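Everything below concerns the one structure shown next.
For this depiction, one protein chain was excluded, whereas all remaining protein chains were kept in their positions.
Chain lettering (A, B, C, D and E) follows the sequence in which the chains are written, and residue indices restart at 1 in each chain.
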Amino acid sequence: MTNNKHVVALDLPIPEMKDLPDDVRKYFEICLEKLGMVPNVLTAYSQNLKQLDGFSRLYNELMMGESELSKLEREMIAVVVSSENKCFYCLVAHGAAVRVLSGDPMLGEHLVMNYRTASLDKRQRAMLDFASHLTSSPATVTEQQVQALRDAGFSDSGIWDLSNVIGFYNMSNRVAIASDMRPNQEYHSQAR
Amino acid sequence: MTNNKHVVALDLPIPEMKDLPDDVRKYFEICLEKLGMVPNVLTAYSQNLKQLDGFSRLYNELMMGESELSKLEREMIAVVVSSENKCFYCLVAHGAAVRVLSGDPMLGEHLVMNYRTASLDKRQRAMLDFASHLTSSPATVTEQQVQALRDAGFSDSGIWDLSNVIGFYNMSNRVAIASDMRPNQEYHSQAR
Amino acid sequence: MTNNKHVVALDLPIPEMKDLPDDVRKYFEICLEKLGMVPNVLTAYSQNLKQLDGFSRLYNELMMGESELSKLEREMIAVVVSSENKCFYCLVAHGAAVRVLSGDPMLGEHLVMNYRTASLDKRQRAMLDFASHLTSSPATVTEQQVQALRDAGFSDSGIWDLSNVIGFYNMSNRVAIASDMRPNQEYHSQAR
Amino acid sequence: MTNNKHVVALDLPIPEMKDLPDDVRKYFEICLEKLGMVPNVLTAYSQNLKQLDGFSRLYNELMMGESELSKLEREMIAVVVSSENKCFYCLVAHGAAVRVLSGDPMLGEHLVMNYRTASLDKRQRAMLDFASHLTSSPATVTEQQVQALRDAGFSDSGIWDLSNVIGFYNMSNRVAIASDMRPNQEYHSQAR
Amino acid sequence: MTNNKHVVALDLPIPEMKDLPDDVRKYFEICLEKLGMVPNVLTAYSQNLKQLDGFSRLYNELMMGESELSKLEREMIAVVVSSENKCFYCLVAHGAAVRVLSGDPMLGEHLVMNYRTASLDKRQRAMLDFASHLTSSPATVTEQQVQALRDAGFSDSGIWDLSNVIGFYNMSNRVAIASDMRPNQEYHSQAR
Partner (left out) sequence: MTNNKHVVALDLPIPEMKDLPDDVRKYFEICLEKLGMVPNVLTAYSQNLKQLDGFSRLYNELMMGESELSKLEREMIAVVVSSENKCFYCLVAHGAAVRVLSGDPMLGEHLVMNYRTASLDKRQRAMLDFASHLTSSPATVTEQQVQALRDAGFSDSGIWDLSNVIGFYNMSNRVAIASDMRPNQEYHSQAR
């Protein structure tokens, strides 16, 4: 097993890379090749390969599948949700992704700190207002907020995808916080 | 496509059952056989089969896979998270599951309305206190709350699973709320 | 004295029915005849007959006296206030009353879980928005919220009655929560 | 009818004193004699004599009946509840009562502004902590808070009375706020 | 050193008046002459003369310098900020200032208790709404709230001054609360 202490504060049976089944090892090797690291969230989930399988498939489809939302927009949502929930792991990891995908380091900082201070067009502002509202006060979200998204140009399919991305980080934020998950060192210096 | 209006308020390209790929149709037929219905959450996700695949695999592993948490306990957590977030769909569906699995209709009502009024042993009370705290105020969860779970008898693997179940309903609550998802009629009368 | 444990968690000098003064015993017998039970809230208050007298008179006038609000509407308000305050006793008792008076079991569930998901006309939606706001954030209620009620068709007398019903359950919710009052078993199965 | 504008902002059919039934007129005359005024809350309720009857009986028993709580303590609770809810009418009226009954003008100011700054013995501090908690966050009050009251010397009957007084002002605060009730001028200068 | 107990609950090296440097003693003597007292906030800060110097200069300029805001308006803002934060010291001291400067004792009471109940023109209502919002929820203040002030007649310089006064009391409230600062007796009876 790897040294958990670099990954999570919980004592979990995380296997060493060499002990992983072929398909998972291959997945992790692709991460290493493309990203220069295996994101700690995947390492943590590898303590239960079926959880890893479901989590990865959902993550990959929501963040990289076909959608009216651009990949950058999905990362922007990830950061705003994580800022509401104050999730250190996700702010570091997805803040870096916003810097990389946007080529605008300050945009990442704005979204980490307070998305309301960023220069955004009407569509992205509506998108992030919804992310903030659905994260911090889900009980009060109604048709009115959904209509505001339509007015800003989102289709109903786009709103479904948006809600799923918001939901996904409300899940992973809580897993990361409860396990005190630590981000890989590599994120910090990306695209500063 | 099915009549969306019974499923969600968003206009989504939900296919008719006969148009689903074989494996998905088979999955839905098993639902029909075992539960007497296809849960609307699955029907809704079928508008994007890759999302459905990831969501179902994660759901099935977290709710029915091996764990130190019993199936009833996982449903209890689902209800308490959904009560914090006031998610109508999940309260109806998982409230029914608690009634069915516990054989105690009033337990379902307590958890829907205010879990603090239920008669619970120390372990389950700690579990639901954690579910409530991690749902409503994730930013303030620290080692102290995790230690309280260990003190109540949870292993670190159990705490990981618990956090994942809490996380999962914080995701699906938001998707259900944003899409105004409607529960199948069948849930209401189950195990009253 | 009756066995308090079925009524409240506080140790109170609740008299047995046979030891009650004639007028109170008669009142309780009418309850038994009409409702099939003496509601536990009345049993609890019978530990102090003057409190019972004031409470009952106010309750009977606010919930059954002449008013622009229908009896069902008053029960709807009771449930929405109790849902904000998460009062188990009142949600069980008045959730049942909504099911009985409306003949619509799902309406009771919507109001218990999140009234914003119920199908309501504009007047009832305004009424319940006001109930929610005045319950959860009284300090910020101003002329603006009162005017919204007038715009939805309420007269000033109706607004006074509405505020009194909202106020009444903000009182009884807190008495029931502090004393851990338990609802009579009969409510649970009514009008499911 | 009296000039409503001095009493509430709602347009209510408040009768002139001479048109009141004998028993109510007598009650109001006693107020005039003892207090130098008819409190506006009673004038407002006189628009519906049955509501006035229930409200007055409950008020008189809770605030002046036999109890382990002193009359000053009940007024202290009224002020702390009203401070949480920011009810202008009740803060003026019951702030004056605290000044009068305690002979300590600054105590009234402390309780209006922030009871945590007042010099209180352990019992009264526990009493007001409970009033604050049950007012602002009823859903989280459990046996633990009730036990803290027992530990501070309250009997279960005292806790019942305390909860009723807290509940009563959570009712009347909301009625006063919604109707924009104005306090009689006389309160302001009492016992400064 | 003076008897701290009348000033703050912290044990601070507060010098006696006779031991102060000439310019500070002169400043305090002017206070005594004009106000009949040295405000305890100044006495407290005199434990560090450089802090006193910075604090006094900023206070004097913000509260008494040239501005589109009248002196009364600045005191009104001080009270509303302090009411949000429930700062006893500042509510007593600046509540008195509002009574003195306005000649309207009830205005002071309204602002201490709930500014929304005061009779205010549109400009002052906008000013106090902004003070309340920027105090209780700074993260959500955006261009929209600033524009509302412009619409109510404030220039951008006035908005800057307004924000500084709001900021200043958010500072001094926290210093007063943390040190349990006690107001001079003289304030209580001023302009009742």
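We take it that a residue touches a chain if its C-beta (ideal position, glycine included) is under 8 Å from a C-beta of that chain, and two chains touch if they have at least 3 such contacts.
Note that the structure is predicted; figures quoted are calculated from it, not measured.
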| item | value |
| --- | --- |
| Missing chain: touched chains present in the view | A, B, D, E |
| Options E:V24, E:C87 or E:A126, residue touching the unrepresented chain | E:C87 |
| Selected from D:K50, D:R116 or D:R150 as touching the chain missing from the view | D:R116 |
| Contact partner of the left-out chain, one of E:H6, E:K26, E:R57 or E:K71 | E:R57 |
| Chain B residues that touch the omitted chain in the full complex | 139-140, 142 |
| Residues of chain A in contact with the chain not shown | 83, 86-88, 91-92, 105-106, 109-110, 112-114, 117, 180, 188-189, 192 |
| Chain D residues that touch the omitted chain in the full complex | 114, 116 |
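By our rule, only the chains that are shown with their structure count from here on.
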| item | value |
| --- | --- |
| Mutual neighbours - chains that touch chain B and chain E alike | A, C, D |
| Which of D-E and C-E has more C-beta contact pairs | D-E |
| Averaged-CA centre spacing for the pair chain E and chain D, given as whole angstrom | 30 |
| Intercentroid distance (Cα basis), chain E paired with chain A, Å | 44 |
| CA centroid of chain C to CA centroid of chain D, Å | 21 |
| Set of chain B residues in contact with two or more other chains | 86-87, 114, 180 |
| Chain contact graph, described as a line, ring, star, complete graph or other shape | other |
